[in-house]
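What follows is a structure written as structure tokens; I'll ask about it next.
Here the complex is missing a single protein chain, while all its other protein chains stay put.
Chain lettering (A, B and C) follows the sequence in which the chains are written, and residue indices restart at 1 in each chain.
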Amino acid sequence: MPVETWLIFIVGFMLIGSIAALEMKDLLSAIIAVGIVGLGVSMAFLLLQAPDLAIVQFLFEIFSVVIIVRAFLKKDYHSEGEGQRNRLLGGITVLTLIAVFLLSIRLFKALPPFGKPLMTTARYYLENCASQTHAANIVSSIVLDYRGYDTLGEVTVLFTAILGALTIIRLKSKRKTEGEGQS
Amino acid sequence: MKQQPGLTLIAKTVTRISVWLIVLYGFYIIFHGHLTPGGGFAGGVVIALAFLNVMLAYGHETVTRWLNISFMHDLEPSAGALFLTMGILGIALGGGFLANVVHRGTLFNVFSSGNILVLNIIIGVKVAMGLFVVVWSLAIFRFFEGGDK
Amino acid sequence: MTLYLMCFALLLIGIYGIIVKRDLVKIIIASGIMGYASNLLLILFAYRKGGIYPILEKGKDMTGRVMVDPLPQALVLTSIVIELGITAMLIALAIRIFEKYKTFDITKIRRLKG
Partner (left out) sequence: MILPFFIIIPLLAAFLIALISGERDNWAIAVAVIAMLALLCLALFGFVTIGAQTQVYQMGAWKIPYTICLVLDALSAFMLVIISGIGLTALMFSVFYIRHLSTSWKYYALFMLLITGMNGVVATGDLFNLFVFMEIALFAAYALVSYGSRAEEFEASFKYAIMGSISSTLVLVGIAIVYSATSNLTMATIAQLLPQNPTVMYFAGGIFLAAFGLKSAMMPFHAWLPDAHSSAPAPISSMLSGVLIKTLGVYVLVRLFYNVLGAPPLFLKMFMIFGSISILVASFLAMGQWDFKRLLAYSSISQIGFILLGLGIGTRWAILGAIFHILNHAIFKALLFYNAGTVEMVLGTRDLRQMGNLTKILPYTTATSMCGTLAVAGMPPFNGFFSKLIIIIAAVHAGHPIYASIAVAGSFLTLVYFMKVQRYGFHGKKVIEREGVKIGWGMRTAMIILAVLTLATSLLILPGIRTAVLDPVVAVIMNKTGYITQVLGGNL
């Protein structure tokens, strides 16, 4: 089977998985379903010849499932039935999104077809990477050398996110008692 | 069970043996980031997962006692500052921000590719420490501030 | 083309989940799905028919071998980390909201007007 068929199979599987994850009433099943979708992304990366990403996606998937389960599972959780207002909102949203989807067909026709990217910039990396950076992994050399500034930004994003999460979790505010009184 | 938080003895023993292998594998991924798939991020997450493994098996109280969390907390911004310092060194040595400052070496050697290896190690340390600190804080949160009752 | 559309549908499912779902955990899950879709779309744009992964191997002759576009892979590496960051922050916020309101249901968390 060609790669494309496999990919259609995997992405279709992911579509079903994500709908299941959103619609399931049970929280643990939903988290597991979205975990499976993430592993599907990892598989798709592998098929699309991106092993770096497959590894990172796989690991981050494990990591985020662990923290989501750890954070949420022991809460006394009740899922609620869908209300009336919700159904109206849902209907409007679905119609709008279907319209966007149909419009997007024109866009994807105008883009280069699957399997034939333009490669004008990328060709330079493929040809010159080994001689210029002496790194065998071209993705690594782009991430850390040609576009190292992006990675500095990425490291900062992670630092900000972690600092932010710690601030949100462990902040002992002077106003805390007052806030508690209100809730 | 109250005196011994965490999982059973078997799980603890297995964890005790396997965690070093996992950490070793994480370092392997980091050090071969420029030759094989992987790199600082992947390796860092592997190391963080190894610590997480210990925490799941032994319980977070034990981990808090064993590991110096505030040191790990400080290691993260130091790694960030080191990354930035590498960039500034690039300016200082005349190449421009984030220019290569380390000898390039030969292709396919482990110690090659200049900045890439150094930055991979910095990122690996940073990611491992940062992610572990986040998980650790999420774990202790419920006990200190009464997340659920 | 089919793949692009399916991937775009995945994105729209994520947006649908965020707008319609009333549960904080489900909203976090939906934002994760949106992230998967955008990453996958970038990598789909990068694939070349019959291409191999962009890593040189020792002792192998690479001339004549087609490689896929490495740049989107570098971008997605960054984007995955950003996804993880936003997930961590959303989880932290959701935990604190649960601590304050004792529920994950967004319709019951409506202290703010408008």
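Here is the rule we use: a residue touches a chain if its C-beta (ideal position, glycine included) is under 8 Å from a C-beta of that chain, and two chains touch if they have at least 3 such contacts.
In this text the structure is predicted, and so the values were computed from the model without any measurement.
K.L.:
Using the whole complex, pick out the displayed chains that touch the missing one.
P.N.:
A, B, C
K.L.:
If the hidden chain were put back, which of A:Phe45, A:Phe60 or A:Tyr125 would touch it?
P.N.:
Counting the whole complex, the residue in contact with the absent chain is A:Tyr125.
K.L.:
In the complete complex, the non-displayed chain touches which residues of chain B?
P.N.:
74, 76-78, 80-81, 84, 87-88, 90-91, 95-100
K.L.:
List every residue of chain C that touches the chain not included in the displayed model.
P.N.:
Chain C touches the missing chain through residues 11, 14-15, 18, 24, 27, 31, 34-35, 37-39, 41-42, 45, 69, 71-72, 75, 78-79, 82, 85-86, 89-90, 93-94, 96-97, 100-101, 109, 111-114.
K.L.:
Contacts of chain A with the missing chain: which residues?
P.N.:
These residues of chain A touch the chain that is not shown: 103-104, 106-107, 109-112, 117-122, 124-125, 145-150, 152-154, 156-157, 159-161, 163-168, 171-176, 178-179, 182-183.
The criterion applied here is as follows: only the chains that are shown with their structure count from here on.
K.L.:
Take each protein chain as a node, join two nodes whenever their chains touch, and name the resulting shape: line, ring, star, complete or other.
P.N.:
Here the contact pattern is complete, since every chain touches every other one.
K.L.:
Given the two chain pairs B-C and A-B, which is bridged by the higher number of C-beta pairs in contact?
P.N.:
A-B
K.L.:
What's the distance between the Cα centroids of chain A and chain C, rounded to whole Å?
P.N.:
From the centre of chain A to the centre of chain C is 2 Å.
K.L.:
Between chain B and chain C, what is the separation of their C-alpha centroids in Å?
P.N.:
23
K.L.:
Using the touch definition from the top, which residues of chain C touch two or more other chains?
P.N.:
In chain C, 53, 55-56, 58, 77, 81, 84, 88, 91-92, 95, 98 touch at least two other chains.
K.L.:
What residues in chain B touch two or more of the other chains?
P.N.:
Touching at least two other chains: 35-37, 41, 107-108, 131, 134, 138, 141, 145, 147-148.
K.L.:
Report the residues of chain A in contact with chain B in the complex, numbered from low to high.
P.N.:
51-52, 54-56, 59-60, 62-63, 66-67, 70-71, 74-76, 130, 133-137, 140-141, 143-145, 148-149, 151-152, 155-156, 158-159, 162, 165-166, 169-170
K.L.:
Show which residues of chain B lie in contact with chain C when the two form their complex.
P.N.:
Going by the criterion above, the answer is residues 35-37, 41, 107-108, 131, 134, 138, 141, 145-148.
K.L.:
Within their complex, state which residues of chain A touch chain C.
P.N.:
3-4, 7-8, 11-12, 14-15, 18-19, 21-22, 27, 30-31, 34, 37-38, 41, 44-45, 48-53, 56-57, 60, 63-64, 67-68, 71-72, 75, 77, 79-80, 82-83, 86, 89-90, 93-94, 97, 100-101, 104-105, 108-109, 111-117, 119, 121-122, 125-126, 129-130, 136-139, 142-143, 147, 150-151, 153-154, 157-158, 160-162, 164-165, 168-169, 179, 183
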